[in-house]
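This is the structure, below, for whatever I ask next.
What you see is the complex with one protein chain gone and the rest in place.
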């Protein structure tokens, strides 16, 4: 099984005897996704949709989530990375997690891996551009495409939405502002697992989902190298003072209520509890470390 | 007034002098509804939509709710029963409340009452198939229609979404797997009201809504039989140590802040407080019993 996020967009069209053409969605009904920390109590998200539909009535607007914790750029970067590849090529992904709204940060519009992204240049695109080079990158500066009059507090409405709508109408990306080079796209300092000795891998918890599953930064490739090295060794994962033996294939590999480690849908190691809540079980938090050690099968004890 | 859920889908097209043809929605823009316990914090719902739209760009995806309490199959079954009949015939209803993901439970795809349903075979379709016989039922086993590579933790993305999208493209239901008989669809043990004596009906609270209204399992048919039996008798409802006299026609039949019993929009008895919150008022919980007794008008006292 090839890892999902190896720089290639996964093939969403099954092979075999079912045949159909890919619909020309970029023309018929372009997709615009929204990823914000606006929450769902206020009118903010609805207003962005109104602006988009006023410019392009055919846009198909899809919510990724609006419940990113306030100003949590890192969380938004992870969610974006885990969602955009499942949309059709040519989709436009709008990210408004933007603590610097109205300040000096740039808004950027990039094309990367066949998708478009509009986001503040604050690192939220780190995991998109790390995995592929941005083919095109522009600072969004052309006021021609902004809402007038423009506020300094709601660029989601006044800049992001109308620029996305214009892009979906076929306006060329180069019209939105001045060209940037790929290095101009700000990258977050992403934690990667370390390997202080041959038999020890150290990672950390980077996110917790709705079910209480603990997402770590240990990816499948790193794990496979670590595991394969000695062939047939068993791993033990230590987290919050407890030990989990081996990596399971699915939640029900252990009895109900028992913790397990599993490579989840994002292809990173997750700590879960079968039909339970791992965050509550371990009293865990984002940033907490975990270690994976190898026990050689031939060792005594 | 005929009860809404008597095995017939309600007529959504008003009679009278307004005439229009039913649009061929199953072809033009097929509806796919989503009902999950995924919450709205993560990318999970957005990713399912991306997969669907990558296969069928014309799908019209409608959220029922994603806030089913984690793994609460019974609640999902009630919500599904109360929502699907209001969608056009031919709609595809995807239910992912699936504590057994990656384990041995089947995923089923059925046609019933003119609608399609894709769900884990864990009882969540109980209230759909109880009210009508499934015309067609299949275990979803044909990997041709799954996302590749497939995870063991997110079948919503890897199986439910692509199968729903293919179904909406016109792929025949029989292609998704092996045929099942209607008895193979798992039923929940649904609590029904009991009638220990001629003048006493015992039910229970099965759900609480956003407004704090307490939904019971006493349906309109059962109530009518109970009420009509002696003609002209009055009922008293006892719940959490309090008594409510009679069944009201609407919330404002009692003063503000006063509790009442009313047959709600789902045609089940609900305990409410006019402009208030019955759950808080009664300190009630799901599973709690209530009784309805008949007072004969001719009795002394």
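Every chain is named by a letter (A and B) in the order it is written, and numbering of its residues begins at 1.
By our rule, contacts are C-beta pairs under 8 Å (C-beta built on N, C-alpha and C of every residue); 3 or more make two chains touch, one makes a residue touch a chain.
Remember, predicted model here, so these are calculated numbers, not experimental data.
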| item | value |
| --- | --- |
| Residue touching the undisplayed chain, where the options are A:40, A:192, A:228 or A:280 | A:40 |
| Residue touching the undisplayed chain, where the options are B:179, B:249 or B:289 | B:249 |
| Positions on chain B contacted by the hidden chain, ascending | 1-2, 4, 10-18, 20, 23, 25, 28-29, 31, 33, 35, 40, 60, 62-67, 79-80, 82-84, 86-88, 91, 209-211, 249-252, 262-265, 270, 275, 277 |
| Interface with the undisplayed chain - residues on chain A | 38-47, 49-51, 53-58, 61, 70-71, 99-104, 144-149, 151-154, 157-158, 162, 166, 169, 171 |
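Assume only the chains that are shown with their structure count from here on.
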| item | value |
| --- | --- |
| Turning angle required so that chain A lies on chain B, C-alpha fit (0 to 180°, nearest 5) | 120 |
| Intercentroid distance (Cα basis), chain B paired with chain A, Å | 33 |
